[in-house]
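All remarks here apply to the structure that follows.
What you see is the complex with one protein chain gone and the rest in place.
By letter and in written order, the chains are A and B; residue numbering begins at 1 in each of them.
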Amino acid sequence: MKFAIAVFSPAHAPSSRRALRFAEAALAGGHEIVRLFFYQDGVHSASGNVVAPQDETDIAAQWRAFITEQQLDAVVCIAAALRRGVLNDEEAQRWNRPAANLPAPWELSGLGQLHEAAQLADRLVTFGGQ
Amino acid sequence: MAKSLLIISRQAPWSGPGPREALDIALAGGAFDLPLGMLFLDDGVFQLMPAQAPGQVQQKDLTANLQALPMFGVDELFVAASSLRARGLGSAPLSLEAQVLEDDALAALVDRFDQVITL
(Lines give C-alpha, C1' and ligand atoms only; values in the text may rest on other atoms or scores of the structure.)
Protein backbone atom coordinates (compact mmCIF):
# COMPACT_ATOMS: atom_id res chain seq x y z
CA MET A 1 0.00 0.00 0.00
CA LYS A 2 1.06 3.56 -0.64
CA PHE A 3 0.82 6.01 2.24
CA ALA A 4 0.77 9.79 2.32
CA ILE A 5 1.51 10.95 5.88
CA ALA A 6 0.78 14.51 6.98
CA VAL A 7 2.09 15.87 10.29
CA PHE A 8 0.45 18.88 11.91
CA SER A 9 2.29 19.05 15.25
CA PRO A 10 5.76 20.03 16.50
CA ALA A 11 8.51 17.62 17.50
CA HIS A 12 7.67 17.82 21.21
CA ALA A 13 4.05 16.73 20.65
CA PRO A 14 3.32 13.04 21.23
CA SER A 15 1.55 12.96 17.86
CA SER A 16 4.75 13.85 15.98
CA ARG A 17 6.49 10.91 17.61
CA ARG A 18 3.49 8.68 16.84
CA ALA A 19 3.63 9.74 13.19
CA LEU A 20 7.28 8.75 13.05
CA ARG A 21 6.65 5.38 14.66
CA PHE A 22 3.73 4.80 12.26
CA ALA A 23 5.89 5.73 9.28
CA GLU A 24 8.62 3.34 10.43
CA ALA A 25 6.08 0.54 10.86
CA ALA A 26 4.64 1.22 7.41
CA LEU A 27 8.05 0.79 5.77
CA ALA A 28 8.91 -2.20 7.95
CA GLY A 29 5.65 -3.76 6.79
CA GLY A 30 6.76 -3.47 3.17
CA HIS A 31 4.58 -0.46 2.34
CA GLU A 32 5.61 2.69 0.54
CA ILE A 33 5.52 6.27 1.78
CA VAL A 34 4.74 8.54 -1.16
CA ARG A 35 5.46 11.73 0.76
CA LEU A 36 5.65 13.18 4.25
CA PHE A 37 3.95 16.58 4.38
CA PHE A 38 4.42 18.91 7.32
CA TYR A 39 1.68 21.54 7.79
CA GLN A 40 0.50 23.94 10.50
CA ASP A 41 2.64 23.44 13.63
CA GLY A 42 4.12 20.37 11.94
CA VAL A 43 6.66 22.70 10.35
CA HIS A 44 8.33 22.85 13.76
CA SER A 45 8.96 19.10 13.53
CA ALA A 46 11.37 20.05 10.75
CA SER A 47 13.23 22.74 12.65
CA GLY A 48 16.97 22.23 12.75
CA ASN A 49 17.17 24.45 15.81
CA VAL A 50 15.34 22.24 18.27
CA VAL A 51 17.56 21.39 21.23
CA ALA A 52 15.83 18.55 23.02
CA PRO A 53 16.60 18.23 26.72
CA GLN A 54 19.38 15.71 27.31
CA ASP A 55 17.03 13.36 29.14
CA GLU A 56 14.33 13.45 26.45
CA THR A 57 13.97 11.87 23.03
CA ASP A 58 15.07 14.11 20.17
CA ILE A 59 12.21 13.54 17.72
CA ALA A 60 13.32 16.29 15.31
CA ALA A 61 16.67 14.53 14.97
CA GLN A 62 14.95 11.18 14.55
CA TRP A 63 12.76 12.56 11.76
CA ARG A 64 15.85 13.87 9.94
CA ALA A 65 17.65 10.56 10.30
CA PHE A 66 14.63 8.54 9.19
CA ILE A 67 13.96 10.68 6.13
CA THR A 68 17.62 10.65 5.13
CA GLU A 69 18.17 6.92 5.63
CA GLN A 70 14.96 5.95 3.84
CA GLN A 71 15.37 8.63 1.17
CA LEU A 72 11.84 9.87 1.63
CA ASP A 73 10.22 12.93 0.11
CA ALA A 74 9.72 15.27 3.08
CA VAL A 75 7.94 18.52 2.28
CA VAL A 76 7.28 21.42 4.61
CA CYS A 77 4.47 23.79 3.58
CA ILE A 78 6.12 27.11 2.80
CA ALA A 79 3.22 29.34 3.88
CA ALA A 80 2.86 27.53 7.22
CA ALA A 81 6.63 27.59 7.71
CA LEU A 82 7.08 31.30 7.02
CA ARG A 83 4.28 32.22 9.39
CA ARG A 84 5.97 30.19 12.13
CA GLY A 85 9.53 31.29 11.48
CA VAL A 86 10.84 28.12 9.90
CA LEU A 87 12.99 29.21 6.98
CA ASN A 88 15.57 27.63 4.75
CA ASP A 89 18.61 29.61 3.50
CA GLU A 90 16.79 30.90 0.45
CA GLU A 91 13.79 32.22 2.38
CA ALA A 92 15.94 33.66 5.15
CA GLN A 93 17.78 35.67 2.50
CA ARG A 94 14.63 36.60 0.64
CA TRP A 95 12.96 37.96 3.76
CA ASN A 96 16.17 39.28 5.31
CA ARG A 97 15.86 37.18 8.43
CA PRO A 98 18.80 36.53 10.73
CA ALA A 99 18.81 32.76 10.57
CA ALA A 100 17.83 29.78 8.52
CA ASN A 101 16.61 26.81 10.53
CA LEU A 102 15.29 24.37 7.97
CA PRO A 103 18.09 21.97 7.08
CA ALA A 104 18.30 19.20 4.54
CA PRO A 105 16.59 16.81 3.88
CA TRP A 106 13.53 19.05 4.16
CA GLU A 107 12.08 20.88 1.15
CA LEU A 108 9.75 23.87 1.24
CA SER A 109 6.81 23.71 -1.12
CA GLY A 110 3.10 24.39 -1.42
CA LEU A 111 -0.14 22.63 -0.54
CA GLY A 112 -0.25 21.24 -4.08
CA GLN A 113 2.29 18.70 -2.83
CA LEU A 114 -0.13 17.53 -0.15
CA HIS A 115 -2.89 17.12 -2.71
CA GLU A 116 -0.60 15.31 -5.14
CA ALA A 117 0.50 12.92 -2.40
CA ALA A 118 -3.11 12.29 -1.40
CA GLN A 119 -3.97 11.47 -5.01
CA LEU A 120 -1.01 9.10 -5.41
CA ALA A 121 -1.50 7.29 -2.12
CA ASP A 122 -3.91 4.53 -1.17
CA ARG A 123 -4.19 5.99 2.31
CA LEU A 124 -3.80 9.54 3.64
CA VAL A 125 -3.03 9.45 7.36
CA THR A 126 -2.73 12.66 9.39
CA PHE A 127 -1.17 13.18 12.81
CA GLY A 128 -1.54 16.28 14.95
CA GLY A 129 -3.09 17.87 17.99
CA GLN A 130 -1.69 16.20 21.05
CA MET B 1 -10.50 9.29 -11.47
CA ALA B 2 -9.39 11.79 -8.85
CA LYS B 3 -9.84 10.89 -5.19
CA SER B 4 -12.28 13.13 -3.35
CA LEU B 5 -11.34 14.91 -0.11
CA LEU B 6 -13.59 16.18 2.69
CA ILE B 7 -12.15 18.89 4.90
CA ILE B 8 -13.79 19.19 8.32
CA SER B 9 -13.14 22.60 9.84
CA ARG B 10 -13.80 22.58 13.60
CA GLN B 11 -12.20 25.75 14.94
CA ALA B 12 -13.58 29.20 15.66
CA PRO B 13 -12.49 31.84 13.14
CA TRP B 14 -9.82 33.58 15.24
CA SER B 15 -8.63 30.73 17.40
CA GLY B 16 -5.35 30.79 15.49
CA PRO B 17 -4.28 30.05 11.94
CA GLY B 18 -6.30 26.80 11.85
CA PRO B 19 -9.40 28.02 10.01
CA ARG B 20 -7.38 29.89 7.43
CA GLU B 21 -5.06 26.92 6.93
CA ALA B 22 -8.04 24.58 6.54
CA LEU B 23 -9.46 26.93 3.94
CA ASP B 24 -6.10 27.07 2.16
CA ILE B 25 -6.19 23.29 1.74
CA ALA B 26 -9.61 23.62 0.12
CA LEU B 27 -8.60 26.50 -2.16
CA ALA B 28 -5.39 24.73 -3.23
CA GLY B 29 -7.32 21.59 -4.06
CA GLY B 30 -9.92 23.59 -5.93
CA ALA B 31 -7.20 25.24 -7.98
CA PHE B 32 -6.16 21.74 -9.09
CA ASP B 33 -9.79 20.87 -9.93
CA LEU B 34 -9.92 18.17 -7.29
CA PRO B 35 -13.27 16.98 -5.97
CA LEU B 36 -13.52 18.52 -2.51
CA GLY B 37 -16.09 19.15 0.15
CA MET B 38 -15.97 21.23 3.30
CA LEU B 39 -17.92 20.60 6.51
CA PHE B 40 -18.13 23.17 9.29
CA LEU B 41 -18.50 21.35 12.60
CA ASP B 42 -18.31 22.31 16.29
CA ASP B 43 -16.77 25.78 16.71
CA GLY B 44 -16.12 25.80 12.97
CA VAL B 45 -19.71 26.98 12.48
CA PHE B 46 -18.68 30.31 14.03
CA GLN B 47 -16.76 30.99 10.83
CA LEU B 48 -20.12 31.36 9.09
CA MET B 49 -21.66 34.05 11.27
CA PRO B 50 -22.38 37.10 9.15
CA ALA B 51 -21.32 40.67 9.89
CA GLN B 52 -18.31 39.83 12.02
CA ALA B 53 -15.73 42.56 12.59
CA PRO B 54 -12.31 40.89 12.69
CA GLY B 55 -10.58 44.21 12.30
CA GLN B 56 -11.38 44.78 15.97
CA VAL B 57 -8.87 42.06 16.87
CA GLN B 58 -6.55 42.86 13.97
CA GLN B 59 -7.46 39.66 12.20
CA LYS B 60 -8.23 38.95 8.58
CA ASP B 61 -11.84 38.51 7.56
CA LEU B 62 -12.11 35.04 6.06
CA THR B 63 -15.66 35.54 4.82
CA ALA B 64 -14.52 36.70 1.38
CA ASN B 65 -12.17 33.71 1.12
CA LEU B 66 -14.96 31.36 2.19
CA GLN B 67 -17.31 32.86 -0.35
CA ALA B 68 -14.63 32.31 -3.01
CA LEU B 69 -14.81 28.54 -2.51
CA PRO B 70 -17.41 27.95 -5.25
CA MET B 71 -15.30 30.02 -7.65
CA PHE B 72 -12.48 27.56 -6.97
CA GLY B 73 -14.81 24.70 -7.74
CA VAL B 74 -15.52 23.83 -4.12
CA ASP B 75 -19.28 24.03 -3.95
CA GLU B 76 -19.97 21.07 -1.69
CA LEU B 77 -20.26 23.02 1.55
CA PHE B 78 -21.94 21.67 4.66
CA VAL B 79 -22.73 22.79 8.19
CA ALA B 80 -23.62 20.60 11.16
CA ALA B 81 -27.08 21.50 12.44
CA SER B 82 -26.38 20.21 15.94
CA SER B 83 -23.28 22.43 16.17
CA LEU B 84 -25.33 25.46 15.14
CA ARG B 85 -28.08 24.69 17.65
CA ALA B 86 -25.65 24.06 20.51
CA ARG B 87 -24.31 27.57 19.89
CA GLY B 88 -27.69 29.27 19.65
CA LEU B 89 -27.32 29.70 15.89
CA GLY B 90 -30.03 27.21 14.91
CA SER B 91 -32.07 29.63 12.86
CA ALA B 92 -29.47 32.32 12.27
CA PRO B 93 -28.53 33.32 8.73
CA LEU B 94 -25.14 32.11 7.53
CA SER B 95 -22.59 34.06 5.51
CA LEU B 96 -22.15 31.12 3.16
CA GLU B 97 -24.52 28.96 1.14
CA ALA B 98 -24.05 25.59 2.80
CA GLN B 99 -26.22 22.55 3.26
CA VAL B 100 -27.28 22.15 6.86
CA LEU B 101 -27.00 18.51 7.90
CA GLU B 102 -28.33 16.65 10.93
CA ASP B 103 -26.07 14.15 12.72
CA ASP B 104 -27.33 11.06 10.89
CA ALA B 105 -26.40 12.67 7.58
CA LEU B 106 -22.86 13.45 8.76
CA ALA B 107 -21.79 9.81 8.80
CA ALA B 108 -23.11 9.39 5.28
CA LEU B 109 -21.24 12.53 4.25
CA VAL B 110 -17.89 11.26 5.55
CA ASP B 111 -18.60 7.92 3.92
CA ARG B 112 -19.04 9.52 0.51
CA PHE B 113 -15.52 10.90 0.31
CA ASP B 114 -12.34 8.95 -0.43
CA GLN B 115 -10.26 10.85 2.10
CA VAL B 116 -10.85 13.22 4.98
CA ILE B 117 -8.83 15.78 6.94
CA THR B 118 -10.30 17.06 10.22
CA LEU B 119 -8.60 20.12 11.66
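Here is the rule we go by: a residue touches a chain if its C-beta (ideal position, glycine included) is under 8 Å from a C-beta of that chain, and two chains touch if they have at least 3 such contacts.
In the analysis below, contacts and distances are computed from a predicted model.
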| item | value |
| --- | --- |
| Complex member absent from the view - protein name from UniProt, among "NADH-quinone oxidoreductase subunit N", "Tryptophan synthase beta chain", "ABC transporter ATP-binding protein" or "Sulfurtransferase complex subunit TusB" | "Sulfurtransferase complex subunit TusB" |
| Neighbouring displayed chains - absent chain, whole complex | A, B |
| Listed residues A:12, A:31 or A:83, member touching the removed chain | A:31 |
| Chain A residues that touch the omitted chain in the full complex | 1, 3, 8, 14-15, 18, 21-22, 24-26, 28-29, 31, 122-130 |
| For chain B, residues in touch with the removed chain | 8, 10, 41-42, 80, 82, 103, 106-108, 110-119 |
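Just so it is clear, only the chains that are shown with their structure count from here on.
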| item | value |
| --- | --- |
| Distance between the centres, which are taken as Cα means, of chain B and chain A, whole angstrom | 26 |
| Sites on chain A touched by chain B in the complex | 6, 8, 39-40, 79-80, 83, 110-112, 114-115, 118-119, 124, 126, 128 |
| Interfacial residue positions of chain B with respect to chain A in the complex | 2-3, 5, 17-18, 21, 24-25, 28-29, 31-32, 34, 115, 117-119 |
